[in-house]
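Data block below; observations after.
Of the protein chains in this complex, all but one are displayed in their positions.
Moving on to subunit A:
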Amino acid sequence: MTSISEQFGREDWSRFSSKQKWQRFAIFAVCALAIAWSISSIEVVWAWVWDAPSQMGDLFERMYPPDATNLATILRVLWETVNIATFATAFAVLMSLPVAYLAAQNTTPNRATLWLGRLILVTSRSVNTIIWALLFVAIFGPGVVAGIIAIMFRSIGFIGKLLGEAIEEIDKRPVEALEATGASRFKVIAYAIVPQVMPTFWAVAILRWDINLRESTVLGLVGAGGIGIILQGAIDTFNWPEAATVLLAILVLVILGEVVSAFLRRRIL
C-alpha cells in the first residue's frame, strides 16, 4: 500500500521550465535594451527637462491672474465649439448607420460590401481629426464647416466600428425566428437586430459626443473654428492671462460635458 505522496512523490513545481525562464529573461533584456537605445537616440536636451519646474512656475506667474475682459467673446466661441461637436456627432451617427450595416459580417449583403464598409471604417479611423481638419480647411476655407466635417469624418469610423461589432455580437436566435415567419430582410433587421443594438447605439453616440467636445477645442489651432482660435491668438501675442482664461473655460466645458454625458447615460440606458 503506497501513500499518495509516494505514488506521486513530487514536491517541486514551477510555472516555467528552465528553458522558458531563459527565454523570458532574454525577451525582458531585449525590451530593456530597446528602451535604453530609443531614449539615447531621441536627443533629449536634459538642461530643458531639469529647467521645467522653474519654467512652469514662471508661466503660471505670467498667467495669474486670468484676464476676463474678453470673457463674453470666449463664452460665445465656446458655445460655437459645443455646436461643432454636437452637429458633427449627430451627422456622424446618421452616416455611420449604413456603414455599420455594411461592415458587420452578419448583415452585409456580400463580400464586396463587407470590404467597402471596412475600408470606410479604416480610412476614417486611421486619420486624426486634426489632419482631417487641415484637409477640410484647405477645401472649405477656415471656419466651423471645416471643423464639423473633420470631426464627422473621424467619428464615422469610431461609431461605425463599435456599432458594427455590436451587430456581430447579437443573439442570433430571434433573427432565425423572424426569418422563419417569412418577414423580409429589412423587417428582420428592424425587429430582431435594431432593438438588440439600441443600448450600444446610445452609449457609443454619447461617448463620441463627449470625445468630440474635447477634440473640437483644438480644431481652432488649424483654423477650423472653435475656441482653439482664441487660444492660439492669445499664445501668439504672449497674452498669457487671456490664455489662462481660455484654458479654464475649456476645463469647465469638459467637466460639464462629462456631467451631461453621465446624466444622459443614466437616463437612456
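Assume contacts are C-beta pairs under 8 Å (C-beta built on N, C-alpha and C of every residue); 3 or more make two chains touch, one makes a residue touch a chain; residues count from 1.
The working rule: contacts and distances are computed from a predicted model.
Peer 1: Can you match the unshown chain of the complex to its UniProt protein name from these: "RNA polymerase sigma-70 factor, ECF subfamily protein", "Phosphonate ABC transporter ATP-binding protein", "YCII-related domain-containing protein" or "Cytochrome P450-like enzyme"?
Peer 2: According to UniProt, the chain not displayed is called "Phosphonate ABC transporter ATP-binding protein".
Peer 1: So one chain is hidden, and I want to know which residue out of A:63, A:92, A:150 or A:192 touches that hidden chain in the complete assembly.
Peer 2: Here the residue in touch with the unshown chain is A:192.
Peer 1: Looking at the full complex, which residue from A:78, A:178 or A:205 touches the chain that isn't shown here?
Peer 2: Of the listed residues, the one touching the omitted chain is A:178.
Peer 1: To test your reading of the contact rule: which positions on subunit A touch the chain that is missing from view?
Peer 2: Subunit A touches the chain not shown through residues 171, 173-174, 176-184, 186-188, 190-192, 195-196, 198.
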